[in-house]
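One chain of protein is taken out of this complex; the other chains stay put.
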Amino acid sequence: DEANEVTLQLQWVTQAQFAGYYVALDKGFYEAEGLDVTVLAGGPDIAPPQVLAGGGADAMLNWMPSALAAREKGLPVVNIAQPYKTSGLMLTCWKDTGITSVEDFKGRTIGVWFFGNEYPFLSWMSQEGISTDGGEDGVTVLKQGFNVDPLLNREADCISTMTYNEYGQVLDAGVNPEELITFKYEEQGVATLEDGIYVLEDNLDDPVFVDKMVRFVRASMEGWKYAEANPEEAANIVLDNDETGAQNEAAQVRMMTEVGKLTAGSNGALDVADYERTVATLLAGGSDPVISMEPEGAWTHAITDAALN
Amino acid sequence: MKSILPVLTVISAILLFWVVCVPPMNMHLVADQAQRDDLVVTPDTPAARQEFSGAGLALRNAHLIPLTYTFVRPRLPSPHQVAGEMYRTIIGQKITSKRSLVYHGWVTLAPTLLGFLIGTSLGILLAVGIVYSRVMDKSVMPWAIVSQTIPILALAPMIIVVLGSMGIQGLFPKSIIAAYLSFFPVVVGMVKGLRSPDAMQLDLLRTYNASKSQGFWALRLPASAPYLFASLKIGISASLVGTIVAELPTGAKAGFGARMLVGDQYGQPLVSWAALFAAALTAAALVGLFSVIERITLKRMGMAAT
Amino acid sequence: MIILYAIAIWAAGWWLNVKLAKGAQSDHPIVKILIPAIFGITVILVWELLVRGFDVNPVILPAPSSIGARLLVEGPRLWADFHQTIIKGAMTGYVIGGIAAFGVAVLADRSDFLTRGILPVGGFMAALPIVGTAPIFVKWLGSDWESKAAVVAVMVFFPILVNTVAGLKDTSAMQRDLMRTYGAGYWPTLFKLRLPAAMPFIFNGLKIATTLALIGAIVAEFFGSPTVGMGFRISTSFGQLALDMVWAEIVVAALAGSAFYGAMTLIEKRMTFWHPSQR
Amino acid sequence: MPTVAELAAKQLTPGSRAAAASGATVITARNLDLTFQTNDGPIHALKNVDLDIGKGEFVSFIGPSGCGKTTFLRCIAGLETPTAGDISVNGMTPDEARRARAYGYVFQAAGLYPWRTIGGNIRLPLEIMGFDKAEQAKRIERVLDLVDLNGFDRKFPWQLSGGMQQRASIARALAFDADILLMDEPFGALDEIVRDHLNEQLLKLWARTEKTIGFVTHSIPEAVYLSTKIVVMSPRPGRISDVIDSPLPRERPLEIRDSPEFIEIAHRVRDGLRAGHSDDV
Partner (left out) sequence: MPTVAELAAKQLTPGSRAAAASGATVITARNLDLTFQTNDGPIHALKNVDLDIGKGEFVSFIGPSGCGKTTFLRCIAGLETPTAGDISVNGMTPDEARRARAYGYVFQAAGLYPWRTIGGNIRLPLEIMGFDKAEQAKRIERVLDLVDLNGFDRKFPWQLSGGMQQRASIARALAFDADILLMDEPFGALDEIVRDHLNEQLLKLWARTEKTIGFVTHSIPEAVYLSTKIVVMSPRPGRISDVIDSPLPRERPLEIRDSPEFIEIAHRVRDGLRAGHSDDV
C-alpha cells in the first residue's frame, strides 16, 4: 500500500557503493519499519532526477552538484539525508608524466565523467583558472566511458576515479600505486557532497510521505552502519543482489571497505557546513558557474531529525 | 549444408587474422605488466614504449608474445580466451545461475520476442494502412524514415522514464525499444510485398467483384509472404539489438547488454566479449529459425520451387 | 478539454491531407512534400498543446517551442557537434565501410564458394550489437572520431555487402550469355553488365546504411568522446536535464539523416533512371 | 482438300448453335470513346466504337499492337470506364454485370496465383462468390475434366507446362456460371501445335455451352478459325476498321484452314489489318 511503499533510484549499477540500502533490505531493517522497499539499479543512461520527476521513484541518490543544478532547472529536489560524509572523487594520473601538482595539468588530457557528474571538475578547474578547452594553457577534456582504459592505454594522462571503485580497477590491471599520483577533491578543497538522498519538494507537504521517509532513512542508516561494521557480509549481500553475475567478491569487499571510510563520519543528517562548502564551490565556477545563485530550501533536516531521535 | 565448408573456411581465415592481431594489440599492456614482473623489456620505460607501434614492440620483445595470448585484461582477447569464457558461462553453469549466459540470454530474449511481436504487428498494420490509404501512404511513410534517423539510445531513457511514470517497468519498456527498431524493416518489406501483385492478378479479382478484404486475404497477403519473411529476418535481429541497447537505461541489471557494460566497467573484457558473441549467436539462431519457417511455409505455399 | 482540442487539430490536419491526397494535384511535387509536412506540423501542434495543457515537466518532455528556441540560440554549438559526429565520424565510416563492403562483394562474387562463406559470417558480424562493439573500438582507436568511424564502418558493411552481392547476381542468363557470345572476359562483363545491373541493389544498401551510419556515430559517443559531438551533447545535456538541447540535437540528427537519405535517393534516381521502379 | 460445302454437310446439329447465335444481343457498345491521361499527354485508346455482340457469338478482335483490343475487352468487363459513349451488357452497365458475375475473364498470360494449387486457383472465384464446399469440389472436378486436367488439381502452377497452365486459367474462368467469356490473347505464348490443340478444345467447349465469347488474338488464322465474327481494329486512335461475319460452318476441323474460303477470309482480314497498320511498326 501507498503508505509503506518506497522506490529508491540508484545512480549506478548494483555495487557496494550502495551497500547500506541492500543491507537494510536484506537484513529486514526496512521490513521492521513496515516498509516495502524497491531498489532500482541505475546505469549509464539513467538520470535519477528525471526518474524522480517522472514519478518512477520516491527517492533518489544523487551527487549534490547535479541535484542543485536540477533544482535550478526547475525540478525542486530536496536533500533529506546525507549518508556520505566525505567525497570519494579524485583524479588519478601517471606519475611518469611528470604531473605533481594542479599547475601541471596544463596541456594534458584528462578523462572526466559527464552526465551531470562533470560539475565538480569544472568548478575546480575554473577556481584554478585553467581552461577546459584544450590548448597549451588549458586541459583537454575527454568524456570518459565506463572503464579505466583511457589511462591504461595512455590516451589520457589523468582520469576520474572513485577511491572505492575505478582506482581499484587501475590497481587490478596490475598497476602499482607508486606508478600513480592522485588528486582527491577532498584534499584540494573542492569536495562536493556525493550520494545524498533526495525527494521532490512537493511530497514533503504530505505527512504520510514524510513519515514513510523518516522510517526509510532510519532503516537505511541502520543498514549503512551495519555495512561499515561488517564489510565482508555487506559485500556478499551486494553480490547476492547483483543480477549480472559479473561482480567479484574481492572487488566488492575492497569497495565496501573504502566506502566505509566515506560514510563513517555521517549519521545521516546533512552537515550544513559541508552543504555550504559545496554551494560555494559550485558558485565559484567563474564565467560558467554550475549554479548561478544561492539555492533555497534545497535541504531539510526534518526527516533526519525525526528519524534519528 | 553446402555452405558448411565455405563458412568454415572463411571463419578459419578470420581466426587466423585474429590470432595474428593479438600480439600487437596487447603488447603495450603486456610489456608494462612484464616489467612489473621483473622481466626484460625493451625499451624499458612505458613512455618510451609509447613511441613504438604494437607490432614493432612485439618484434623487439618476441619472448613476450606468448603472454599476449593469455593476458587477463587484454585489449583484444585471443579466440581461445573468448571460447573458454563462453564455455564456462554457457555450458559450465546451471542455466538458472546469474553467471550463466543462458540465463542472461533468456533475460534478453523475452523482451526481444515481445518487442518483435509488437513491432511486427505494428509494421504490418502500418503497411496495410499505407497500401490501402493514399493519405497514410503520402504522410506516414516519410516520417517512418525520419523515425529511423533518430538515435534510439538517446530516446530510450526518455521512453523508459515516461513508461516508468505510468508504472510500467520490467519487460515492457525494453520491448518498446525493440519494437521501435523492428517495425521499420517490416513496414518497408510489407509495403513492397502487399504491392507486389501485378495488375493482372488484381484485375482478376475485380472481374469476380471481390471485396477489399477478400482481395487482401486471397491475393495481397499470400503474395507478400516472401517479402514478409525477408523483413522478419531483419526485424528480429534489429529487435535483439534494440533490447540490448535498452538494457542500459532500464538499469543495467541482467541480460547481454548488462553483461557487456559491467564486464567493461569492472575490467573483465572477456565477460563483454562473451556476451557480445553470445548475442550475435542468438541473433544468428533466430534468423536461422525464421529461415527454416520460411522454407517450410513457402514450400507449402508452392513458392519455393527454385 | 485539452484532449478535445488535440483531437480537433489532429482531425483538421488529417482532413486537409485527405483532401490533398485525393485531389487531382496529388502527384504534384509540392503536394508530395506538403502532405508529410502537414502531418508533421499536426504532430508538433498536438505535442505543444498537450505539453502546455497538461503542464508536463520540461525535464520529461519539453515543448516544441522551447526546442525551437534552442535550435536558434545554439546554432554554433550544434554545428560543431554536427561537424564532429556526422562529417568526421559518420561520413568517414560510411565511405570506408561502403568501399570495404563493395570490395568484398566483388571478391565474393568471383566464386560461389566465397559467397557462401562470406555472407553468413557477414550476417553474424551485422548482429553484433553496437552497445558491445562501441566500447571496444573506443578502447582500440581512442575517444575521437576515428573510433566512431570504425563503428559506423562495421554497421554499414553488411547491408551494403548483401545488397551488392545480390545485385551482382541479378543479371539474367540471357544478359550473361550475350556477353559470352562476344567472347567477353571477367572485367568487361563486370564493368559493362554486372555493375550497372547491380546499381539499384547497391543503392538500396546505401540508403539503408545512411540511417545506420548516423545512429552508429551518435551512439558510439556515449562510450567515450571528446567534449564535442552530437552523442556527447545528447548524453551530457540529458544528464543535466537540458532536455530541450537533447531534442534540438535529435532534430538535427533527424534532419541530417533525412537529408542524407534524400541525397542518396536523388543520386539513385540519376544513376538508375533506367530501372522500372524509377520510371 | 475438303470444301466448305463438304464440311457443312458433315455438320450434324447446326440448328442448336445457329439458334443460340441468332439470339438477342448481349453486348451493345455505342460511340464508345476512351482517353487515357498520361504524363506524356492524353492517349486516345478508343474512338467511336460501335459494336453489337449477340448471345452465343464467338467474336475475335484483331489488330496491331496498341489499337485498343485489350482496352475494349476491359471496357466490356467494367475494368475500364469509357470517357464517352454507352456500353451495356444484358441491359445493365458493365459494373452491374460484373456484380452479377457475368464475366469469366482469361488474361493474356495464365496468371495463376503461384501459392495456390491448380485446384486452389480454380476454387478462388468460387470462394469469393461464396459457393459451399461441396459445390466447389464438384465444380472444380467438372472444369478440370473439361480442360483435360484431371489429376492435376494438387499440383502447383510451376509444375505444369505453359499450355497446361493456360488450360487451368481457362478452367478457372469456366468454374462459375459466367455467360460471357472474355479472353485476351490466351494462347499468345504457346507454340503452334499446342495452340491448334487448344483452339479445337475451345471450339468444342463453345459448342457444348451457350457462352458468348470475346477473344483477342494476333494470329489471323486463329481468328478466322474460331470466330463467327471478326472485328478488325486499327490504332491511333483505336477504332474498328472492319467487321467480318464468317461464312464458315460452325463445326470446323483443323483442315478447314487450308480451304479456299478460309484463305479468302484470312485475306480480307490481312488487308484490313495492313490498311490500319502504319509503317512505324
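All chains are identified by letter, namely A, B, C and D, in their written order; residue positions are counted from 1 within each chain.
One rule holds in what follows: contacts are C-beta pairs under 8 Å (C-beta built on N, C-alpha and C of every residue); 3 or more make two chains touch, one makes a residue touch a chain.
Just so you know, these numbers come straight off a predicted model, no measurement behind them.
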Q: Can you pull out the displayed chains that the omitted chain is in contact with?
A: C, D
Q | Full-complex contact with the absent chain, from D:N31, D:T81 or D:S161 | A | D:S161
Q.
Using the document's definition of touch, tell me which of C:L193, C:V251 or C:M264 contacts the absent chain.
A. C:L193
Q.
List every residue of subunit C that touches the chain not included in the displayed model.
A. 172, 174-175, 177-184, 188, 192-193, 196-197, 199, 272, 274-276, 279
Q.
On subunit D, where is the contact patch with the chain that was removed from view?
A. 64-66, 161-164, 167, 190-194, 197-198, 218-220, 258, 263, 267, 273-274, 277, 279, 281
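Here is the rule we go by: only the chains that are shown with their structure count from here on.
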Q: Minus subunit A, work out the clusters of chains still connected through touching contacts.
A: one piece
Q: Could you give the separation in Å between the centres of subunit B and subunit C, each centre being the mean of its C-alpha atoms?
A: 18
Q: Find the geometric centre of each of subunit B and subunit D from their Cα atoms only, then give the gap between the two centres in Å, rounded to an integer.
A: 55
Q.
How many angstrom lie between the centres of subunit C and subunit D, each centre taken as the mean Cα position?
A. 51
Q | Residues within subunit C bordering two or more other chains | A | 60, 135, 139, 222, 235, 238
(Q) Using the touch definition from the top, which residues of subunit B touch two or more other chains? (A) 75, 153, 157-158, 161-162, 165, 248, 261, 264
